[in-house]
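Worksheet for the structure shown next.
Only one protein chain is missing; all other protein chains are in place.
Chains: A and B, in written order; residue numbering restarts at 1 for each.
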Amino acid sequence: MKHDLPPGRRQPVRLFALLSFALLGVLVAGLMGLMPGDLIPRESGARTAMDFFQGALHPALQHNNWVPPNAPSLFEAIAAATQRTLLIAFAALGLALVFALPLAFLGAECTWKGNTSLWARWVPKFTRLGIALLRSVHEYLLALLFLAAIGLSPGAGVLALALPATGILAKVFGELLDEAQTRPFLALENLGATRATALLFGTLPRALPDIAAYTFYRLECALRGSFILGFFGFPTLGLGLRLAFEEGDYPTVWTYLYALIALMVIFELSSAAMRRRLRS
Amino acid sequence: MSFPPACVLGKVGLKIDGRPILEAVSLQVGPMERVAILGPSGAGKTTLLRVLGASLAPDQGAVQILDKNPWQLKSHHLRELRSQIGFVPQDHALVPNLRVWQNVAAGRLGRAGGLRHLRRMTLPRAQELRALHGVLEQVGIGDLLFATTSTLSGGEQQRVAIARSLYQEPALLLADEPVASVDPTRAEQVMALLVRLADENRLPLVVSLHDVALAQRHTDRVIGLRGGRVLFNLPSKELSATKCEELYALPGQEETPR
Partner (left out) sequence: MSPSPLDKRIAELRRTRSRSLGLRLGGTIFACLVLYAWFSPSLELHNLFAEDRRENLQRFFTVDLVPISVQRDGSGLLGWLAWALGVLQDRALLASAQTLGIAIVAIVIAAGAAAILASFAAREDPSPTGTSSREKGNFCEVPTENSRSQIADAGACSTVTSRKASSPWLGRCLRLGFGLTRSLPEYLLAFLMAATLPHTAWPAVLALALHNGGILGRLFTETLENVPPGPGRSLQASGAGPVQTTVMAAWPEAFTRAVALTFYRFETCVRDATVLGMVGIGSIGYLVVEARARQDVPEQFLLVLCGASIVLASDLLSRMVRRRLR
């Protein structure tokens, strides 16, 4: 497909595509009233920004505003929030993983290939539709819905993070299974294994390192999501950040930001190390 | 006491995408007989082996394997039949990131087991490990029991594939091009190993090969396959040079008198 046209003839098509792409951006921006002039911060905004970035230099080490006398110190509060942030992310991803693997098998092509029954025609289609539906609602929108439906509890946050994660994991796992070598699968079928057994011991083990690596990547995403859940009132790191921001207490905001950055760095390093090992 | 033949094919024909691969192939493999299928590339050797392995259904003709017609069996009986046929594929078809013992233990996944397979493949009992070690010793790599399969050399991986077939406790052993990519000395070793294993386990053995001399040294009977047809089916000792010439002649040279 790449080489069906001589380079000389492909060039104008590309140029046209690029120009229309850029034009589309400008046009939409114009329609939405997005003017480059609005990129300059307001006067009050500029002041806010100054204050905000000055906070980066001296993050708060203790509560800057009044707290009840026996309240935990800022660090204790951050440590507790960090723990909840982590636990919500892990609980959500664990739940997602449990449901994603079976869904991935049901939706994968390799599960049904060569099977001509009615099941084989419709089950994967419906599974894929379900996976797309799970993915389509953003986790923060779900969080707001669950707040209304269940009430403010960490469980609602866990569910909100877990549902879209299930969809995304199932989709990618299915693709990974389809990509895995089929020879061991066929060999197992030839020595009399049932299709399910052959998939479980012929196809899955080959895809497992990739599946684990992707799960670790998704864990990072769940952690970011868990942090943001705090903005909607869930007791994670984002809650403290938002409250401090609304009070204009930028040093405390930065303390929370540094906690987030440290968490993300530790996480990304360890998850990168894990993924490297999974490859070798 | 006489045993029935292990495989009987009667006028088997098979087309893939409308192209005939096998045409009117008839042959018989006796109990404990060692048969080599010879022929140039594209002659249909692998396809014929897959028909013998009950993994490919022919379009025409009769198939009788281990006294059963695989394509008239219900699916669970077909699986049972397949679990009695050890097939060593040319590319070994191992899972590279599993341990050697797991790849060998996969040989018994054809038996009824359901959830017990999960335990067998993850937490083997001491007695199972002894059996696994045993078959690996038979092929000469017992010490690699716990190695990761992908770290093994090609020859070792082939032995793992053979061990997997043996662990099935088969009634028939098939090997597709077992010496396709090894040097002559190794080829001799591999053939000797296969023949020894067939002898020790009292199995009929069918091997597809390119090398005529190797086949004559190690097998009882040779079947020449060309263009999907059986050209000759003789005891190894009776194979003449003329027949070989005919088998491997390039297209258009068939009629050339010698």
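Convention: a contact is a pair of C-beta atoms (placed from the backbone, for glycine too) under 8 Å apart; a residue touches a chain by one contact, two chains touch by 3 or more.
This structure is a prediction, so every number in the text was calculated from the model and none was measured.
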item	value
Of B:24, B:78 or B:147, the residue in touch with the unshown chain	B:147
Residue ranges of subunit B at the interface with the undisplayed chain	99, 126, 129-130, 133, 143, 145-148, 151
Missing-partner contacts on subunit A, residue numbers	1-2, 7, 10-11, 14, 17, 21-22, 24-25, 28-29, 31-35, 38-42, 45-46, 48-49, 52, 83-84, 86-88, 90-91, 93-95, 132-133, 135-138, 140-142, 144-145, 147-151, 153-156, 158-159, 172, 175-176, 179, 210, 212-214, 216-217, 219-220, 224-225, 227-228, 231, 238, 241-242, 245, 260, 264, 268, 270, 272-280
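Here, only the chains that are shown with their structure count from here on.
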item	value
Intercentroid distance (Cα basis), subunit B paired with subunit A, Å	48
Subunit B partner contacts - residues on subunit A that touch it in the complex	183-184, 186-194, 197-198, 200-202, 205-206, 208-209
Residues on subunit B engaged by subunit A in the complex (per definition of touch)	53-55, 78-87, 89, 91, 93-98, 102, 106-107, 109-111, 113, 117-118, 121, 164-165, 168
